[in-house]
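With one protein chain removed, the remaining protein chains of the complex are shown where they sit.
Now for chain A:
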Amino acid sequence: MNNDVINLLVNSLPLLLEGAQITIFLSVVSIFGALFIGLIIAVMRISNIKILSWLARFYVSFFRGTPLLTQLLLIYFGLTWLYAFTGIQAAIIGLILHFSAYISESYRASIQSISKGQWEAGYSLGMSTARVFKEVIMPQAWRRSIPPVWNSLIDIVKASSLASVLAVEELTGLADQIAASNLDVFWIFVEVLFIYWGLTTLLSLLQTYLEKKLDVNLQA
């Protein structure tokens, strides 16, 4: 690395960190939105009410079965007759819809991995289905859901880079601009990848902490 490269990396850093703030904002809002919507979808999916379960299947099939980039373009450019969302709004809506489909499946797998005996034990104590679900199944299931759900959360951070095509000046969008102005593609993207890696590492650390704290390995 010569001085030019070091100058480029140092000079571009403040702007990239500004972009990283937008990336963090997009990610945090989308993560909490997707965790929440995903839970609703998962509960609908395993419920005995046919129409709810069917709607949830349809939702998961559609949002997991179509590309996020296309969904974002549709929300931003295609839905203007409905409402002209800003790039940030369209990105958050798209990320939440897309990843809540994945997360709901992770929740579902965890819920269904709890042995039938747990349900039966609850019923034999005279508990209602809702109460067994709430007090017996969920406390165990959501611990188990941490590793698969965290895959999706890390994906959300990375996928937020697609917001750059909606004129959002997040990390990747700004990196593209800097790369063009300096006509240097390599070093800027190396720098940007390390920033993303830093952000997702924070999430991984949180995962490790939660797993330890909640004793995820606890056998049911």
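Convention: a contact is a pair of C-beta atoms (placed from the backbone, for glycine too) under 8 Å apart; a residue touches a chain by one contact, two chains touch by 3 or more; residues count from 1.
By definition in this document, contacts and distances are computed from a predicted model.
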Using the UniProt record as the reference, specify the protein name of the hidden chain from among "Acyl-CoA dehydrogenase, middle domain protein", "Transporter substrate-binding domain-containing protein", "Hydrogenase" or "Nitrogenase molybdenum-cofactor biosynthesis protein NifN".
"Transporter substrate-binding domain-containing protein"
Full-complex contact with the absent chain, from A:155, A:176 or A:191:
A:176
Which candidate, A:121, A:167, A:193 or A:206, sits in contact with the chain we can't see?
A:167
Out of A:36, A:54 or A:194, only one touches the absent chain, namely A:36
Residues belonging to chain A that touch the chain removed from view:
8, 11-12, 14-15, 25, 28-29, 32-33, 35-36, 77, 80, 84, 86, 88-89, 92, 138-139, 142, 164-167, 169, 173-174, 176-185
